[in-house]
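Only a single protein chain was left out; the remaining protein chains are all shown in position.
Chain nomenclature is as follows: A, B and C, assigned in order of appearance, with residue numbering initiated at 1 for each chain independently.
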Amino acid sequence: MLSWKIGGDQGEGIDSTGDILIHTANRLGYYIYGYKSFSSRIKGGHTNYKMIMANRPISATTQKTDILVALTPQTITLNSQEINGGIIVADQAYSPSLPQGTDAMLVSLALSQMAKEIGSPVMRNMIAAGASAALLGFPLEVIAQYVEKRFQFKAPSIIEANRRALHAGYQAMLQETARLPWLPSLESPHPGERVVMTGNDATCLGALAAGCRIMSGYPITPATDIMESLTKYFPMVGGAVLQMEDELASITCAIGAGFAGARAMTATSGPGLSLMQEAIGLASMTETPVVIVDTQRAGPSTGMPTKSEQSDLLALIYGGHGEGPRIVIAPSSVEETFEDAYEAFNLAEHFQAPVIIATDLSLALWQQSVERKAIDGPHIPIDRGEVYSSSEIGESASFQRYAFTADGISPRTLPGTAAGQFLATGVEHGVEGKVSEDPLNRSRMMDKRFKKIGGIHDLRPPIRHEGLRDAEVALLGIGSVTGINKEARILLEQSGLKTAVVWLRTLSPFPSSQCQDLLAKTRHIVVVEQNATGQISQLLKMANVFDSRYHSLTKYDGVPFFAEDVARFTQNLLTQLEVKH
Amino acid sequence: MLSWKIGGDQGEGIDSTGDILIHTANRLGYYIYGYKSFSSRIKGGHTNYKMIMANRPISATTQKTDILVALTPQTITLNSQEINGGIIVADQAYSPSLPQGTDAMLVSLALSQMAKEIGSPVMRNMIAAGASAALLGFPLEVIAQYVEKRFQFKAPSIIEANRRALHAGYQAMLQETARLPWLPSLESPHPGERVVMTGNDATCLGALAAGCRIMSGYPITPATDIMESLTKYFPMVGGAVLQMEDELASITCAIGAGFAGARAMTATSGPGLSLMQEAIGLASMTETPVVIVDTQRAGPSTGMPTKSEQSDLLALIYGGHGEGPRIVIAPSSVEETFEDAYEAFNLAEHFQAPVIIATDLSLALWQQSVERKAIDGPHIPIDRGEVYSSSEIGESASFQRYAFTADGISPRTLPGTAAGQFLATGVEHGVEGKVSEDPLNRSRMMDKRFKKIGGIHDLRPPIRHEGLRDAEVALLGIGSVTGINKEARILLEQSGLKTAVVWLRTLSPFPSSQCQDLLAKTRHIVVVEQNATGQISQLLKMANVFDSRYHSLTKYDGVPFFAEDVARFTQNLLTQLEVKH
Amino acid sequence: MATLSDFKTAEKSWWCPGCGDFGVLAALEKALVQVNANPATTAIIAGIGCSGKIGNYINSYNLHVTHGRTLPAAMGIKLANRTLTVLAVGGDGDAYAIGMGHFMHALRRNINITYLVMDNHVYGLTKGQTSPTSDMGFHTKTSPDGSIDEPVHPLMLAVAGGATFVAQGFSSWQPQLSRLIVQGITHPGFSLINVISPCVTYNRVNTYEWYKKTLVNLDEDPSYKSSQRAQVLARLEESDELVTGLIFQKPSRPYEELITGFSSGPLSEQVGPINQDLWDHILDQFE
Partner (left out) sequence: MATLSDFKTAEKSWWCPGCGDFGVLAALEKALVQVNANPATTAIIAGIGCSGKIGNYINSYNLHVTHGRTLPAAMGIKLANRTLTVLAVGGDGDAYAIGMGHFMHALRRNINITYLVMDNHVYGLTKGQTSPTSDMGFHTKTSPDGSIDEPVHPLMLAVAGGATFVAQGFSSWQPQLSRLIVQGITHPGFSLINVISPCVTYNRVNTYEWYKKTLVNLDEDPSYKSSQRAQVLARLEESDELVTGLIFQKPSRPYEELITGFSSGPLSEQVGPINQDLWDHILDQFE
């Protein structure tokens, strides 16, 4: 495993440089993971992009950096403690020097100088990309090809400038490497058919494959990508992305579309989600399918818009006034995000209910290598639920849209279906949809709606795990934390501790008995989550699952856990528990 | 104890008739409790009003009705099962008859006829009021005086018509009573200085006494009264009620006013509360005092706007995205509503946080006798929290609004205070209020905000109870359910079961250890709540309080529990548990 | 062909006797028959208020949403299935207080839906508070000394906001009202029909009688040109909007026809396995 990082000012092309390296590494057969630290501002402010590459799947960032490309002196100051025996590539222009105590080899290149020579100072990042490729031993033509593809629709002059910058950086570094005492050692690649993708990408692809054709949204970090990407895809398939005036309109438009039979979605983050609470209740009550993506970020209020957190969970499940059924699912990897995204549309139509996909900023934004065959759009299952055509409606005077049934699911009709007219209202109603205040009807309707979604665990395994059979300890989490737990597991197993990773896929309705059964024999369980109040632990308590074997590890400073943190906490915990015994 | 009920079409003056009887009974020294069943429509539709009167405080409605005044035949059909050996007063106009099996004495009066004779058919209800007074043995002059006061600002012709109607009804009934085989037997009164009040009234009076001078709201059942009553009071004290364009504006206006030093509030019910979730987070994050009243009604979505429920609790505490401190308090009687209303303003300013008062439709709308001295506005304590004047600010270059302190409370300044300027932002910030993404600062700020409100239980006893010392079983609840539990306790004690009633006053932060300690020795605890998912039980579980001694009793059909239901459930439960032993 | 009775339901009305909303319902039913609409292909999205109860009384696909959100819901429905006749219906509070933002944006977005606002200058269902269209000085429970808020002028705002069709009807003037609804439905874009629909219980000022005296029917004024925006604005200003008829209309192409690549068939029928070649092409972008 090797980690490479580039840092500089926001707006300087740090992202695209990282992107280029990552795609190149992926094409060369490495598994990659990308990570970025950025601020809620457009230009200026320090930002960095980190790539981890290995010949096995990687699912989290690392603490250590092997190669640091520092476009500004600040990059060195901010990151030098991560470099232990690594290499720092810096720009001669600012006469770089290493802070005291830094154990690193400094390679100083005339990045600014070269950019000026090529005639475009903004190309400094491309020169750094070339230099990085050379240092990593990537063949020039592989990175050049990717860059060519990436800029294929740009003006010829830009393409040419990029090419020249890339070459210049590459050559300059080659001259250096000849002189260096040692070079970074790369694992041999593990070739395969892989793509590089973020969770947000996977969400879009899942929605696209599932037949979602209406996306009504309002921009918000880190969900905006979803709207922007679907804006690209939808014209290819006849769908429409609608930028609404706010999130109240976004969700309500999607509910309207779902009522009329379209597969429709919206995507937002915390502040928008809070605004959607009332309308989600409307979907629960009218039993209208709708899919909502919440890419969680650090809250409350505006909070830290560019920092990751998993702190909306209770709000997603319990945040609306009154009690209405909501399905909340949480993917734990990019592949699962694709799976959950298409499944969400099936679940929404099957259960006629709002389905919320809870991701988090880290899962939503960071790139990963994914097997191409895991993202198999054309062969996903499609379940449209029980939809009656005119002939199925029967003879009764008016259609019983909310008929009581054994499983609580009442077949619905779509507008346009003769004799299928009904009233869908957020007011309590009888079987035909008309307003009813009858106490008996009320109780039955409440029971029906909750019973209905109870069926989900049969359709969809609510928990996944690895290594559980003989594990001493299980790391339990959701979302991006699962990737971290997987990396922590590798560390813990290396130190001899049999470790499992368990992740919840369905948060509401909560899989209580499944959780209890699965972990019945596990001696210790660490619930790892990125929030302050231990929301997953709270859910486990409400579900009567949490007992003295469970321990909580939380973090809420905006920075993801490192696998090392989780491993260390787990080891200390076990040591302490043994002492107690 | 005696119960009297009047039923008829909505819009026919049922409410005001009830009101008149209730005030008269109160003036005569009876304790009263009023209860109404109504629909979300303006005219038409059956409605009824029930008065319970006794010579001890009453805190809930009863199942049984002793006297039923039936303005329409439907009133008899709908209510005849409640009458066991009671009296039904009906209007001759519809040739009333008793449904088979009804054990009641029918008194048929020419109500419509008399109204016509007086010259105003709409006075039928006033005739019924007079007749009821006579049947109950109320002195004519007491009811007449109240009616006079009530209509004092009306046109003389209306006053006169009312007077005549009252007298006519009274006299007509007197003639009947002479012939009746028996009359309702009244307890002797228990005179005192008492007023008749709803929870919403008490909320207004508490706010008024506390110095609240801005109320920004948007009409919604059952909170609208609060806005309407304050519209009457505020001109007397220099305050302003602002009818806003929606609830987003309502809460944000109140937050603005709180930031500028006014005591400000808003009041709403479920749908409005959902819309306020985002802004409540802003108040948490900026540490701005604001008071929000949620008069809960049956949800989700529009639900049943005129039916009571306690189903917003989790949403009140956890409904906002991210994690911000919220204080949630729940009064359990009209007196406590007054207390909590003024205390909310103290808590909001002391802890610089949003304070939500959770009531429910039953508590908000139904009238009760209250000792006048319990509503002692001029002598309430006022705590404005730590507010710096210019001289207290100190020498530092800029004011540290969010300084870290031992108890997490940072003194604030109000606009207008020289040298006290600062930025209050919903974005994470440093001690001066300026935006900060520093991870260490973030963790400390999160800790500070939660630590701060932890101090509440020292200021305000979080739990109250009666009869706990040697109780076999405790009935635990909040809001209007506490009143029902108190009545159930009377029934249970009558049947020999030592029973306690326990009610939570503070729901967030949850008083875990207080709850544990208080109930450590109680053998059985029944958690009684008016919602479907057992939200108080869930809170108890999250707080590690709920164990095998706890049992849950829920109801969610819009109709309040009867004390009999709770008593029966409790007795059955204990019987079952004994069998198991 | 559908008849009037096809649009009726068995539900007994919860409106007060004499409420203006009865007239709106009647005119709507007539208009639907006249445009040859079919209950099965008609979608009515109602808001919260007395007005919003209309969905209980009309036989069609009805969605009764949260307070103020009829327009985004109607937009979603229309885009999901353009073959439907889509109407949004709500009160003046629903439309111009809590729904004001959506209203202004629906105007500019010009989706082919019709919006009927049942305007009684008061909040009916919550029992008589000032509404955004309440006159200055109007006494209500929340304005006992008379309203001090400048009223919203919906017609003027609609025109200024980019509307392509604006009309005002009166619940008592059935033939004109149903004709205006017909015109609105057939207009290829967003149509606002503000309908004066008196509340007999909470508004004793803006009564049937008062309106009959004050309203001027612009449809009968040959000098009035509903196509000339400046003239329209001037007339609205000088009449204080106490006019009925077609107020403003301009040529319009509905939004849904302007969206790049957007399918014109019902989207429900577009759900099926995605094309393999297209998928491969898309995935190639991630390599």
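Points to keep in mind about this one:
We take it that contacts are C-beta pairs under 8 Å (C-beta built on N, C-alpha and C of every residue); 3 or more make two chains touch, one makes a residue touch a chain.
Not measured: the values here are computed from a predicted model.
Partners of the chain left out, restricted to shown chains and counted across the full complex, are A, B, C. Among A:246, A:371, A:472 or A:493, only A:246 touches the chain that is left out of the view.
Here one chain is not drawn; of B:137, B:235, B:394 or B:461, the residue touching it is B:235.
Contact with the chain that does not appear here is found for just one residue of B:60, B:104, B:147 or B:282, B:282. One of B:424, B:497 or B:573 touches the chain omitted from the figure, and that residue is B:424.
Although one chain is not drawn, its touching partners on chain B can still be listed: residues 23, 26-27, 194-197, 201, 205, 208-211, 213-214, 216, 233-240, 242, 244-246, 248-250, 252-264, 278-279, 281-282, 286, 372, 375, 377-380, 382, 384, 397-398, 414-427, 433-435. In the full complex, chain A makes contact with the omitted chain through residues 11, 39-45, 218-221, 224, 227-228, 231-232, 235, 241, 243, 245-247, 271, 301-302.
Think of the hidden chain as still there; on chain C it touches residues 97-101, 104-105, 107-110, 132, 144-145, 148-153, 156-157, 159-162, 229-230, 233-234, 237, 255, 258-260.
FYI, only the chains that are shown with their structure count from here on.
Mean C-alpha positions place chain B and chain C at a centre distance of 37 Å. Residue positions 39-40, 271, 301-302 of chain B each touch two or more of the other chains. The residues of chain C that reach two or more other chains are 53, 64, 66, listed in rising order.
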